[in-house]
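Let me begin by handing over the structure; questions about it come next.
The full complex has more chains than appear here; those shown keep their coordinates.
Every chain is named by a letter (A and B) in the order it is written, and numbering of its residues begins at 1.
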Amino acid sequence: MSSLLSSMDSDVLRSFSTYATIVVLKMMFMSQLTSFFRLTKGVFANVEDARFVGDKKLVRTDLMVERVRRCHLNDLENIVPFVVIGLFYSLTQPALPTALLHFRLFVGSRFCHSVSYVGALPQPSRGLSYIVGVLATASMAYRTLSTVLLL
Amino acid sequence: MSSLLSSMDSDVLRSFSTYATIVVLKMMFMSQLTSFFRLTKGVFANVEDARFVGDKKLVRTDLMVERVRRCHLNDLENIVPFVVIGLFYSLTQPALPTALLHFRLFVGSRFCHSVSYVGALPQPSRGLSYIVGVLATASMAYRTLSTVLLL
């Protein structure tokens, strides 16, 4: 037991835990942002929500709410691979500076992606931040597969 | 090798594995529920599905099916953070009763959330169960970051 728990002595795993927790918290924040726009714009997906604020007619869609929801889904589609592949990668004993570079690039790219998406910044700002995140994850996947491959 | 495998001697990790598996199985059940409503209501998203039951006109949306799908997506958006942050949290050697409290609150809140959502219970039942889950995850994230922080 103590062995796995003391795994947090590994600097790579500690930094991975830190960055993965931060980027997951960022993803959770998208839910709060959706709720914020739903409440301030009076736009709900469910009859019981609209009824709670007193107007059943509020069940409709809104461009801004849909934008935040697409951003949230894109987070899920990209952060899940980062977390899964990043964990295996961290177990392959990469050098700490290399690992930090991957984690920082990925997490930074997702923050840029969200700002670009929610702020509707002109392309290719969102596209480029998306690609940086994909490349960071793909690079960790390459290292993982070339180290542990057992089919 | 034996060291990680024997990590299941850790009661916190064992209870985390138990609760995480249960809540993930609950999430998987949402797919079955969607299929159930699609089949009983004759509402499909794909031409080949409608054709399989003999009526191409069945490609349409339905309020109940969309409700279950929103509930499923909300599960994904909240259970992924719980699983990721909960794993790191379990490695920070929290006291077992504290850890159990977090896991039970989260898993309980998600069951309440699903019942509120699928049953269209009046708000704030769904909102409150959602918030309890978020707070449990946020509390584990706080403990994780304050223990392992390495940026």
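A few points about this structure:
One rule holds in what follows: a residue touches a chain if its C-beta (ideal position, glycine included) is under 8 Å from a C-beta of that chain, and two chains touch if they have at least 3 such contacts.
This is a predicted model, so every value here is computed, not measured.
This structure file defines a homomeric complex of 3 copies, of which 2 are shown in place.
Assume only the chains that are shown with their structure count from here on.
Computed from the mean C-alpha positions, the centre of chain A lies at a distance of 17 Å from the centre of chain B. By the touch rule above, chain A contacts chain B in their complex via residues 1, 3-5, 7-8, 11, 14-15, 17-22, 24-25, 27-28, 30-31, 45-49, 51-52, 72-73, 76, 79-80, 83.
Every residue of chain B that touches chain A in the complex is listed here, in rising order: 3-4, 6-7, 9-10, 13, 67, 70, 73, 76-78, 80-81, 84-85, 88, 91-93, 117, 120-124, 126, 134, 137-138, 141, 144-145, 147-151.
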